[in-house]
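So the structure is just underneath, and the comments pick up after that.
All protein chains of the complex are present and in place, except for one that has been dropped.
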Amino acid sequence: MAGWRGAILLPALKFISCVTDMKLSWSFSFLIVLIAVVLTGVILTHAQVRAAPEQPIAYSHRTHVEAGVQCLYCHTSALRSEIAGIPSVQKCMGCHVVIATDRDAIRTLAGYWERSEPIPWVRVSRQPEFVYFNHQAHLGAGENCETCHGDVGRMTVTRPVVKMDMGWCLDCHLKQPEIKVARLADCLTCHK
Amino acid sequence: MNQDEGILNDNALRLTLKVIMPKTLTRREFLKIAAGATAATGLAPAIRSIVIEPFVRPPEELLPGQATWYASTCRQCPAGCGIIVRTINGRAKKIEGNPLHPLNRGKLCARGQAGLQVLYNPDRLKNAVRQSGGRSSRQFEPLYWPEALDLLSDKIAALSSAERIAFLGGLMPSHVYRLAARLLETLGAAPPVIYDLQSALEGRGAASQLSQAFFGAPDLPVYDISQSDVVLSFGANLLETWMSPVAQSAAYGAMRQGGMGSRGLFVQFEPRLSATAASADEWIPVRPGAEGFVALAIGRIIVEERLGHVGSHRTQAVLYQNVDVREMATASDVPVETLRRLAGAFADADRAVAIPGGYLAGQRNGFSSMLAVQALNLVVAQVGREGGVFLSNPGPTAALRQNLSVNAFDEVMDLIVRMKAGEIDLLLVHGANPMYELPAAAGFAEAITRVPFVVSFSPFVDETAVWADLILPDHTYLESWGYQVPSPGADRPVVSSQQPVVRPLYDTLAAADVLLGLAARFGGKPAEALPWEDEASYLEETVGELHGSSLGAYDARTPSGFWALWRQYGGWWSEKKIRREPELTEVVQKPLPISDPQFEGDPEDYPFHLYPYSSIILSDGRGANLPWLQEAPDPMTTVQWGMWVELNPKTASALGVSDNDIVQVESPHGMLEAPVVIYPGIRPDVVAIPVGQGHQDYGRFAQAVSGSNPLVLVAPVTDPSTGALAWGATRVRLKPTGRKQILARLESLDGNGRESLG
Partner (left out) sequence: MATDANLSVENDRRWVLVVDLDRCTGCQACVVACHAENNIPVVGEKQAAYGRWMHWIIIQRYWEGEYPNVKARFMPVMCQQCTEAPCEPVCPVFATYHNAEGLNAQIYNRCIGTRFCGSACPYKVRTYNWFRPEFPEPLTEQLNPDVTVRTRGIMEKCTFCIQRIRRAEIDSQAEGRILADGEIQPACVQTCPTSALVFGDLGDPDSRASQLARSHRSFRLLPELGTDPGVIYLKGGETNV
């Protein structure tokens, strides 16, 4: 990770030396470096938010959706619980004990199954601890998965499509019919 | 606990700054540094990765994010309330009362609620261990279970005679008792001896003997408080710790506000105002040990003056033949007018009940006091009537009958004598902590040193386990199987079920499985007598006898169906109310015995009566390792994390002490120091100390409290009629020490309250 940061700092330092050669004051150059560094940080953060985390098995939603698998087949509890759930290893093996058994990814999967080890998936969509998102309520209100998670069915690598911050949630909440807005804009609805 | 470093004082701060920043900062430099620091934060990665692990094989009944509830039985006290436990992803989160259970109907007390901290306690033993550094070295070496069981069975086989085995049990589940009793019998050893401090303090053994004497059956009485108009409670702390507090509290609530227009009259007779007395309409501070006299006087007045509306009291006259009301009034320190007034109220009530409680049993004349109180129910014809006294239903099948009540203290002393004489080579201890729970003067500490090999089944390293050579930790109750016939019972036959609500956390083993494992190793008669493969199959078979009963609230077509419903409902009970009406024995045809209380210690040297009482928070001390309970304030003193001695205000001022002053309390048998709580609701000649603190072991939360165990003061004397420990028969003297100990009280003594919010 240090590599690319160095690659950005070095030209920055070069820039500073040029600037100081041009006899600009120390504080001005310091200010420029400061802005550059902060901007870098912000951009990097945003990039990380949209980045696809690295998963233990190279799972492709696209392959599965194109094969006809529905969201709720694997993420079963989305309709009945606050969390959507990740399919158990048993669910994967349900098909993959016969399907595509020659592929590397499937062999890795079979390895987990044989060792009775859960697959350490890395979370893609996350909220801080003090946010209580409820899938059941949203699906019950008629929302579908793509609205928030994007067109996951076409992703080979799962990534978030939007920074799910409170402002983004409120964007949609405040557009609801007036009678519902009071509840949806109440802090206690999502923060308990 | 949380650190308490507080804020550095000014000088220290200045010095520190001087060291790290020798020259003073200009504003410019400061801003540069600040800006630089801000920039640096932009370079750190803003997102960490979080791993989420799915199930490998999801259990059928689990829905991720939603809770699964399992029904079981609480074991935090002898009552046996039904519970349901909320589990999420295999972790127990919350315990609630089982709404279907006839005993507590969805309600649960503070100790029941704290049960989760027994399961997830940080000081639990994680394996079978032997104390490799020798007894009380507190150095333990883990063992594999097969090794541990081999070790124990070898020890047993090597004994010269099976009579050299002793099994000391406490709050043991019925099925473990039965298995233990059976195993010991086939080996030729003596049956288990049961001693439990909570049972002793509530007079469980004596109450059972009272039932036997009065009603001809050892089952405990059930007092129908909810339907009563007048309740006279003699030392029965029925809203705190006595017998079945949750069921009794629910009945109390119904008595007060459940009906229309009547909230009952509740009178409490005891030397110290307990939380029960606080809820009563009147508290009568009776002289210790004289409660029976009050009951005799009231009975005599009713019979003599023909009070009430039940008709003739002629048949009961013989009971009060030898009673002189004036003498009784003087002896009990209750004025005759009060006795007369209460006698009138009691007799005139449509439904009245008199309840003999724990404190009576803890006196040397306990049994005669209890007889006198129970006789009052006869006088107002409330035996077997609504609002009066019934008998608990025994277990519905022979196999499910509740095991015998606790052994008399005499029998425990016999065991101690045998241990001291070197007659016991192997001692097994289950569900009891005798080093803590027995009066120190009983000599258990010395006796245990004479036993070459001691085995404990405790999940915690408590005071007794620390003297064990081998510890075979049992599962905690939330990880255990079992059943319990609640005693005292509910308004119908009940058997409460117990099942694990989570997988056992550690490599512990159910005591029942240990016993079955031993039986299998011995072979022969023991293996024949205990042929079950494991605890669960033993239970399934035993409980299966209820399948097909016509009384049950539910039934199933198949035995396995019944076993499933048994676990889902949380037990078995009859669909309809079945109240068991007691029959009277010939004890009611003779004059009631009148015996004076006797106390250890000369009144000149030891002017005060000691009243050690079971705390609603800690029970008899078993709750001391649970932080929620330690931090819950005591209802009467509001003290948290502490122990104290309660003094009447006059006593305190005569002694020259006030709140938080430490006094030395000394009895003929021992001595301790405790801070004072000025307690308005106690007789001037009585001092009270809550039981439960003063643990030397039992985990960090129990050991964090600086306090003493009042059992160090208690004389090991008994009531000759029952053999029960007369724990209330000790006298003490007090001496101020001049030192103070600030107790952590919820209330503020100086009236400042929380204006400053801490």
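So that you can tell them apart, the chains are marked A and B in the order they are listed, and the count of residues begins at 1 in each.
Heads up, the rule we're going with is that a residue touches a chain if its C-beta (ideal position, glycine included) is under 8 Å from a C-beta of that chain, and two chains touch if they have at least 3 such contacts.
Bear in mind the structure is a predicted one, so any value in this text is a computation, not a measurement.
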Original post:
Of the residues B:T68, B:Q212, B:Q568 or B:Q640, which one touches the chain left out of the display?
Top reply: B:Q640
Subject >> Candidates B:S136, B:S560 or B:S748 - the one touching the absent chain >> reply: B:S748
Subject >> Full-complex contact with the absent chain, from A:H46, A:K163 or A:K180 >> reply: A:K180
Subject >> Residues belonging to chain A that touch the chain removed from view >> reply: 80, 128-130, 132, 134, 136-137, 140, 179-180, 182-183, 186-189, 191-192
Subject >> Footprint left on chain B by the chain that the document does not show >> reply: 1-4, 88, 91-97, 104, 106-114, 116-117, 119-122, 239-240, 245-246, 249-250, 252-254, 256-257, 260-263, 273, 275-279, 283, 285, 505, 616-617, 627-633, 635-636, 638, 640-642, 648-650, 680-684, 700, 704-705, 742-748, 753-755, 757-758
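By definition in this document, only the chains that are shown with their structure count from here on.
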Original post:
For chain A, which residues are in contact with chain B within the complex?
Top reply: 1, 5, 27, 30, 33-34, 37-42, 44-45, 48-49, 51, 53-54, 77, 80-83, 85-91, 112-113, 116-123, 126
Subject >> Residues of chain B touching chain A in the complex >> reply: 28, 32, 35-36, 38-47, 49-58, 63-66
